[in-house]
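The complex appears here minus one protein chain, its other protein chains still in place.
Let's turn to subunit A:
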Amino acid sequence: MVHILGINLPDNQLARFAFTHIYGVGHHTAHRLCARLQIHDKCKVKDLSPFQVTSLASFLSSPGTAPPLPKYPLATLNHVPPPTTVSTQELQATFLEAQKGKTIKNTDPLKNLKIESELRREVRENIAHQRMIGSYVGRRHAMHLPVRGQNTQNNAKTAKKLNRLDRHS
């Protein structure tokens, strides 16, 4: 059992499926998390290294402030490698020189990731906004009925269970 931010991840599951136990992480986001932490596809939760677990926890606690991923440009097709006589230090110096002017834009797809209580609060705020302005959506939430035109003669069980103003799941 691995605990991350108070969530238990079952040991015998593949890591990319176990991550979906976190509220707000689906298959796609779980895949992106695996890519970020270099977890292979068949890796189970019990095989995660302690470093991966701690870095996952630290990333999920504040995705917005995580340092941007390093981006190393690939060589172009017509690239000619420098002669071997040039030392590594010189190559690094020229590389850093070339990179200096460029500003690193944080294109991290998980930058705006919201999980758990933060996401739940956002959902509640959206419902409260709809209710406050008095729209149809807010009214249907207040009545515990489906919002998007579904039938209500029968069923509508999920809506009756979940659609409320202080929605908690």
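In this text, a contact is a pair of C-beta atoms (placed from the backbone, for glycine too) under 8 Å apart; a residue touches a chain by one contact, two chains touch by 3 or more; residues count from 1.
Operating definition for what follows: contacts and distances are computed from a predicted model.
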*asked:* Considering only the chain that is not displayed, what protein name does its UniProt record carry among "Small ribosomal subunit protein uS19m", "Signal peptidase complex subunit 3", "Related to Translocation protein SEC66" or "CMP/dCMP-type deaminase domain-containing protein"?
replied: "Small ribosomal subunit protein uS19m"
*Of the listed residues A:1, A:80, A:96 or A:132, which contacts the missing chain in the full complex?*
A:132
*Identify the residues of subunit A touching the omitted chain, counting contacts across the whole complex.*
129, 132-137, 139
